[in-house]
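Of the protein chains in this complex, one is absent; all others appear in place.
Coming up: subunit A.
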Amino acid sequence: MTEISYDFPQEAPRTNRLRRILRDYGHELLVALAILVLLLVVGAINPRFVSARNMTSVFSGNAYIAVAAIGMTMVIVTRQIDLSVGALIGVLATISGTIAVSGAPIWVAWAAPVVCGALINAVTGVLVAYAGIPSIVVSLGMMAILQGGLISVTGGAWISDLPPEFLLAKMTVLGFPMPLVWALVLTIAAAAWMKLAPFGRSLYLVGGNAEAARAVGIPVRRRIVQVFMIHGAFAGLATLLFATQLQVIQSTTPPNLELLIITASVIGGVSILGGTGTVIGSSLAAVLFAAIGSALIFVNVSAYWLRAFIGVLILLTVLADVIRRHREVAKGA
C-alpha cells in the first residue's frame, strides 16, 4: 500500500517510449490482445460471429456497461467502492422515462438522469467522506433505499409509449450506433482527463496514499464527494444508453448489475487497493466480456456457463496483478 503509481512528468529518451507504453499500459494491452484472440479464434470457427451485424449489436448493447465502468473505475482508484450503481441506474431510467412521456422537451429527459445521478451520489459521497462510514456499507444501504424506493413509487409498472426521438440508443452518428460512439468518446475523454488534468491525476494520489495527498494540499474529503458525483453522472449517461434500447422502461435492473460493472473495472486492471488502473482498461474489459458472452453462443457452448468464465477471468486478472506487485516489491521498484 506504500507504493504510489503517480506519473510525474519526466523527459524520457525516445528509445524507451515503447517500453514505457508496455509498462504503463501492459494490462490494457493484455486485455486488448485477449479480445483480438477471441475474435480471431471464434471468427475462424464461425464466421458469422465477426459479422458487422453481430459485432455492432453485441458492442452497442453492452456499451452502457463500459460507460458506467468509467465512473466506477474512478471511484475504485480513490479506494472506494459503490454497490448501489445498479439500483441507481434503475432509478435514473425511470426518472428519465417519466419525463420523456410527460411531454417535456427531450433534452430535459436526457439531462435529468445525469444531474440526478450526481446529486444522489453526492449523498453517498458525503456520508463516506465526512461521516466516515465505509463506502461498502453506505452504498449497501443506498442500494436498498434506491431499489425499494423505486418499486414503492412505481409499483413495478413499466413505462411504455416512449417518444421515438427519446430513444438515443437507436440513433446513429455517421452510420455508427450512438452507444458505440458515446462509449468511445467518453472513454478517451475520461482517460485523457485522468492522465493529464491535475484534478484527474490527483485521484490516483488520493487512492494510493491519502496522507501524502493531504500533505501536498489536496482536499481529500472534497475529492471523494466529487468523485462519487462524477461517478453518478456517468451512471446517468450509462442509463441513457441502457434505457433507450427498447420501447419500454422496466422498473427493475438486471440482477447483480453493480457486480458486472465492478467486474469490468477489475478485469480492466483497477486495483481494489486503490491508486492504479485506467478507464481504457475497464472499457476494454466491458468489450471483452460482451464478446465472450456472444462467442459462447456461436461456438455452441451453453450460455449458462458464461458466469463461470467471467469468474475465472476475474481470478486470473487479480492473480496477475498480485504477482506483478510482488515482483515490483522484490525489484525494489
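Here is the rule we go by: a residue touches a chain if its C-beta (ideal position, glycine included) is under 8 Å from a C-beta of that chain, and two chains touch if they have at least 3 such contacts; residues count from 1.
The criterion applied here is as follows: contacts and distances are computed from a predicted model.
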| item | value |
| --- | --- |
| Among "Autoinducer 2 import system permease protein LsrD", "Fumarate reductase flavoprotein subunit", "Heme chaperone HemW" or "DNA metabolism protein", UniProt-listed name of the chain not shown | "Autoinducer 2 import system permease protein LsrD" |
| Sole contact to the chain not displayed, among A:Val42, A:Ala66 or A:Ile81 | A:Ile81 |
| Contact partner of the left-out chain, one of A:Gly103, A:Gly132, A:Pro164 or A:Pro198 | A:Gly132 |
| Residue numbers in subunit A that touch the chain omitted from display | 81, 83, 127, 131-134, 136-138, 140-145, 147-152, 255-256, 259, 262-263, 266, 272-273, 302, 304-312, 314-315, 318-319, 322-323, 326 |
